[in-house]
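All protein chains of the complex are present and in place, except for one that has been dropped.
Take a look at chain A:
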Amino acid sequence: MNGRPFYKSPGFVKGLSRRSFLLKAGLVTTGIFLGGCIRKLNPKTAYKNIKGSIKGPNAKAGHILRDKLPLPAPNATRTIKTLIIGSGISGLSAARWLKKQGHHDFELLELEDHVGGNSYSGKNSVSAYPLGAHYITIANNEDTLLTGFLQECGVITGYENSLPVYNEYYLCFDPEERLLINGQWQEGIVPDFGLSADDKAQVKKFFALIDELKKVKGVDNKFAFDIPIDNSSTDDKYRALDLITFKEYLHQQKLTSVYLLWYLNYCCKDDYGQKIDKVSAWAGIHYFASRRGKAANAESNAVLTWPEGNGWLTQKLAAELGEHVRKGNMCYSINYNQKGQVVAAIYDIAKGITSNIIADNVIVATPQFVNQRLFKDIQRGVDYSKLNYSPWFIANITVNRLPQAKGAGLCWDNVAYDTPSVGYVNAGQQTVKITDEKRVLTWYLPLCDHEPRVARLAAYTRTYEQWMGIMMPELEYMHPGITDAIEDVECWVWGHGMIYPAVNYIWGANRKAAQKPVNNNMFFAHTDLSGISIFEEAFHQGIRAANQVLTIYGKQPQT
């Protein structure tokens, strides 16, 4: 494979100190710049016929927060009871819950001109497609808040023998997954084709271990690994796993098969945007051991997905919110006034004007790397530098056909063994139509080969052609000849895609501090407070914060 960034030589960027970070980052940028120049000088780039653009979250907003650009003084003030900042899944879930419990005096603020945050989606003439989150798995049965929501929006259509019946149009259509390995597409992503008996035995051993861990409970009779994670057992026996990396744990378990380790790296990249050496063992196991959902009409762990990915769930969460949502408005600072009310300074991005919102209480549903910039005088005892976010690159590729290779045909999730990306999903999987050959493939590349800050910086400076230079060789490897079938590639860069559960984050002091309300009128909700970025966590983060608000008003939150 030569689809790797030019700087991906072994040993580059290792153990960066702060000073050398700047140096290396400079080098990376210069390198990319030079690379761009060289390509300009040599216009015979192989992918010059591919059209499209690079997009991402509002760059101006980031700029304002990061570089503290001067803004006009606020010229108006509004007073409300509850303010929610950020309309990602956490914020939407909080808003939905407040409304459901009869608390109507609230506003939901969002800087983008759309709701959804990392679960945002796009659409072109061929299909809708995800730009971030694209699936959930069926819910754990005891998670009634979640099953309640899923029933409310028609994902669960009823119950049979007290097991939920899932809407068959949302359960991932077969065939679900395939892996290009040893020259052939095999069914399923767990490596199998061409593995030695030894490797196969290790894969089996790992899954046997997971089956055990799925069932185990701590001394407090709670599951060792649960969703939301804060429901997990406090038993130190399991929590200690948060103090070592997943890699160390696997080593201790004598799981050394390169195929198995590739697979586990793939899974961690897929869920956390980082490899097994970066995430804690507790988190690595959680990915496998926390999902126990049972359905009347699907296997446990069954996937639920939509053409627009979790954009579909976003719309359902937002369905009843109407006037409460204010898009295109960013919060750029949060303070307290003398009465102890929260004063949020708001910038209307389109109009270029600012105003203040005075709120009795606030749910801050923005990530902590943003919050760090919002709070000037409010101390939370959080070491923000210890929160790590994985950058991601997403490409939605419109093709007019898919050159076929040996083995299993197109699935929902398509992965190639030992490549930098985590493969692509077929956005049109859930269509019942007999389609022509046109489809949109959503390709996911976690930028995890370097320290996030370096990778993020490099990602921001890369040109469209450079992204194609990274992506296309891998796609050509998966489907020789695909270049000619591509009509359009829409790129999307998430600089701070998702929190990743580094060692000692999930059960460490920092996360606890970040979750703590301030003055009993400022509450927090975001997946980075879980340490694991999945829909379910965001959903519960929102409800937890909303319940904290409701408690102020003496409402007994009902489930």
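A few remarks follow.
By our rule, a residue touches a chain if its C-beta (ideal position, glycine included) is under 8 Å from a C-beta of that chain, and two chains touch if they have at least 3 such contacts; residues count from 1.
Criterion: contacts and distances are computed from a predicted model.
One subunit of the complex is not drawn; among "Polyamine aminopropyltransferase", "Transport permease protein", "(2Fe-2S)-binding protein" or "Quinol oxidase subunit 4", its UniProt record names it "Polyamine aminopropyltransferase". Screening A:Pro175, A:Gly188, A:Gly328 or A:Gly508 for touch with the missing chain picks out A:Pro175.
Checked against the full complex, the candidates A:Asn58, A:Asn231, A:Asn297 or A:Thr461 give a single residue touching the omitted chain, namely A:Asn297.
Where chain A meets the omitted chain, the residues involved are 168-169, 171-176, 297-298, 302, 409, 432-437.
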